[in-house]
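Excluded from the complex is one protein chain; the other protein chains are retained at their positions.
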Amino acid sequence: MTGIPHRWYNVIPDLSRPLPPPRDPEELGAESRIELLPRLFPDALIDQEQTSERWVEIPTEVFDAYRTLGRPTPLVRLKRLERVLGTRARIYAKREDVNPTGSHKPNTAVAQAYYARQEGVKKLVTETGAGQWGSAVALASAVMGLRCTVFMTRSSYLTKPYRRTLMLSFGAEVVSSPSERTEIGRRFLASDPNHPGSLGIAISEGVETVLSEESTKYAVGSVMNFTILHQTVIGLEAMRQMEEEGVEPDVIIGCVGGGSNFGGIALPFIGSRLRGEGYERTRIIGVESKGAPRMTTGRYDYEFVDSAGYLPRLKMYNLGKDFLPPTIHAAGLRYHGLSPIVSLLLREHLIEARSYQQEEAFAAALKLTRVEGLLPAPETAHAVSAVLEEAERYRRTNEEGVILLCFSGHGLLDLQSYERFLPSE
Amino acid sequence: MTGIPHRWYNVIPDLSRPLPPPRDPEELGAESRIELLPRLFPDALIDQEQTSERWVEIPTEVFDAYRTLGRPTPLVRLKRLERVLGTRARIYAKREDVNPTGSHKPNTAVAQAYYARQEGVKKLVTETGAGQWGSAVALASAVMGLRCTVFMTRSSYLTKPYRRTLMLSFGAEVVSSPSERTEIGRRFLASDPNHPGSLGIAISEGVETVLSEESTKYAVGSVMNFTILHQTVIGLEAMRQMEEEGVEPDVIIGCVGGGSNFGGIALPFIGSRLRGEGYERTRIIGVESKGAPRMTTGRYDYEFVDSAGYLPRLKMYNLGKDFLPPTIHAAGLRYHGLSPIVSLLLREHLIEARSYQQEEAFAAALKLTRVEGLLPAPETAHAVSAVLEEAERYRRTNEEGVILLCFSGHGLLDLQSYERFLPSE
Amino acid sequence: MSSGRRLIVYVTLGDDLVKPQLIQRFMHSGCDVLELGLPTPLAKYDGPTIRRSIARALRTCDGRVRELLDMVRQFDAEQKVLFTYFEFAANMGLREVYSRAAEHVESVLFPDLLIDYPERVDEYVAMSREYGLELTFFVPTTVPHRLVTRIASLDPAFVYLGLMISTGVHLPVTAERNIGVIKRLLGQVPLVVGFAVRTPEQVRRYVAAGADGVVVGSAILKMLEEGEAERSVELVRSLKEAMES
Partner (left out) sequence: MSSGRRLIVYVTLGDDLVKPQLIQRFMHSGCDVLELGLPTPLAKYDGPTIRRSIARALRTCDGRVRELLDMVRQFDAEQKVLFTYFEFAANMGLREVYSRAAEHVESVLFPDLLIDYPERVDEYVAMSREYGLELTFFVPTTVPHRLVTRIASLDPAFVYLGLMISTGVHLPVTAERNIGVIKRLLGQVPLVVGFAVRTPEQVRRYVAAGADGVVVGSAILKMLEEGEAERSVELVRSLKEAMES
């Protein structure tokens, strides 16, 4: 009994209303992005995106890879944090940071790489900003025996040499974007040879590469239903682990970039609730950065997934595909949109949204670090802010409660960021 | 059932001959180092160093800390590595890299911090070179609510800013050594204001600090019996996990610095064998760096633990306390001596020793990384070399076998080192 | 409508490639139900082929939607269903749509009703009942199971499962699995499936998986675009045959 589930959970069949399907651009004559999907993604993933089934079998080889990566990940109680906060709430963290690249991202990356290889794909291409997703795809490609090209925004390429080396160590090719490799890259380089790059450009370069090469597919880090589906291993494990502990979460908290770690931990609980099988009183809180406040200030409407507009439009809370978030340290939260599933849950008031400034987030993270010895990733730090706020609420009311945090990643490769937020002593 | 053992295992009562006790300097009139021990270490640790009992209870609070740190750590099978090596041997890795500082070191650090705090100690002091041990003590001090000062060799202080930031994030004070804080530090600074520092000087500064301050003790990262004792959680878990898998190790492999991760994984198995309860055929291989070949070329004799000679002399394989190892990337293997317990086992032919060049080690590590997605620490990389060699032996003979590797740490904070060993593509 | 297996053919009202006489030939070749699309500029779930068809229709009528609606009567088919987006119809006035078309069709099918306006299902039911029309519902594969059970309890003429994301665009989706899931939820309620159906082979598999009917649209419109009207009649015949075999 390893405790890794054998099936992923698809919440869609349990939702209270249908998930709005992806749509092509509005103009009747526009090129179909939906038609493009099979050229970008493995068939199995498109199939998962559209499945009507509640449970999706985890292939044996992905299950094995999960074991190697350290699944089931530990569920740990943060007793010392509880004590310093003076709260009667019990705080649990689901430690996705034990994944070898330091975040939950490999949970979907290995699945994507597996399906790609099953279909004869030889190479995965993706984009990366700070490097978390790129590392996960590089790892997954290594594990599944694929080649891998990561377009890394030039600014990160120059300032995050370690993430780059990590990807190289996994055997991936890392290309500074914009690059000479693609038409679009050359165009940007022509306009500015020192162009810092952007996620939009990196995606465009990746898609251009995928479309121009044989046996090459794109790997996508969040937002799409299948990425959330794969991440439900987090919540399925956590649910079982909490049962073993004999507790039920009253509050579940995760940070929200594209929504994959948050959806991953929350959906199995929400699903039980929607099916009337429990967790009726559990509050689910998604935490975003005030730098990209889609949930708290965005519109719920169709928008392109990627700023380049290669992928179909999805119905989601968003700030517009051209939204330029401020440079924040939690690069994984700098996104204009949000998973349609998570968006729908928010719209239906099945989850709550909260946003924090990064200063608060780092301060909260350090508070945790200094009693528990766990250093959250900057993204995770935002979720920690909400944990502290909830714990404080329990303290004030002197109630008992159980808080479950998705500890989506560690900050060992973000120590540069921490440097700036250390209190000067 | 968490799978974390409730007791550490003390191999000494099961050895084939008595462990030679520590000794004071030979000269009849020399100052007693043994007398100094209680001023340096918590009472409970000195007691553990000398206990006649086979099993030592793990205090509840340490057990809880182990859970938070991610224990039990996963035992994972490296099937993909087996496949590319074409070996019929099954290869298992005990993943100590999931500890939040990326190595097994917190296993003893949290215990040391716990006992210190129980005895009213307010601050732990230690030395660190590359930063693994310093990070572990900083983490442990955070977890147990102690202050912490780490003397970091100046060269590392300047070239490893992230390790330093990690310690600061845990709330530790990090002092570049030699420093103005101590007499010995001032002496070295006077001779050379840009003195790069050394572990010897850092230890001396630490000891001077401990001896001059109230309620302050020293934390030691390896070699001492109690550090090995605490690390036996590794082997105790691994033994149970292998039983659950239904396999028995034919070969157990770990890298050897002071000997703590190697002893930690190996001793429970060796103990069973010495008691006649199994594992009679299991071969146990300790792997060192050719840069500090104590086991393969050193003398088995009494020598000071620390190059400064503050601690008693121990009977161990060593290269002399003044041995200056070349600067290698596996800083944790640059040590002149070796745990007396591990030394005795080597002397008694209960274990084998092997040494590798760091070039081989990094090449072996990358071979593993590129199929498993796990990036070993440079120290661990040396053990991986031996794993490949053993797997190759099984391949040649076409025999079946089971190899157990102590994956002592990850290389996420050593990516600088990997950079130099990446094959140029 | 009868409860046997149904072949449904979709065409866009106002598309000048769609002649009433051709429709007749479809009816004679095995088409059981004619699905008439009211073209709207916001073609939420339509792929390139139907979008082109819509564009042609909108060009023809120049946006005079009422005229298009009135064209329903031109087509001679035993069973007709009007297909249009609820968003569009609601803007125009539901009653306006029903009052013009109801006399000539068996049902009005709103593909976006359950997706974008689930709270207005009652209104749809009431209006259809008032005009003596049968209920039909469109669901995507990503429909909640409970919703399927709920609409099944309303005793609709059929439930239409869109197998793909948009009309006419084939994706590597395991349609049979989804058909099986939805059919199990529907019980006796007929299930018709559509989106990118173009071969007899597909029809056989979908029917085997549990579909009670199949919709074909883009495949036919594409042939018409290519001037292959004859082949489109042949396709209708072959699909119908596949359905019965």
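Every chain is named by a letter (A, B and C) in the order it is written, and numbering of its residues begins at 1.
Here, a contact is a pair of C-beta atoms (placed from the backbone, for glycine too) under 8 Å apart; a residue touches a chain by one contact, two chains touch by 3 or more.
Everything numeric here is computed off the predicted structure, so don't read it as measured data.
Partners of the chain left out, restricted to shown chains and counted across the full complex, are B. When the missing chain is restored to the complex, the residue among B:37, B:267 or B:368 that touches it is B:37.
In the full complex, the hidden chain is touched by chain B at residues 12-24, 26, 28-29, 32, 34-35, 37-38, 43-44, 46-47, 50-54, 225, 312.
Assume only the chains that are shown with their structure count from here on.
Separating the CA-averaged centres of chain A and chain C is a span of 38 Å. Chain centres here are Cα means. That of chain B falls 70 Å from that of chain C.
The residues of chain C never reach two or more other chains; the list is empty.
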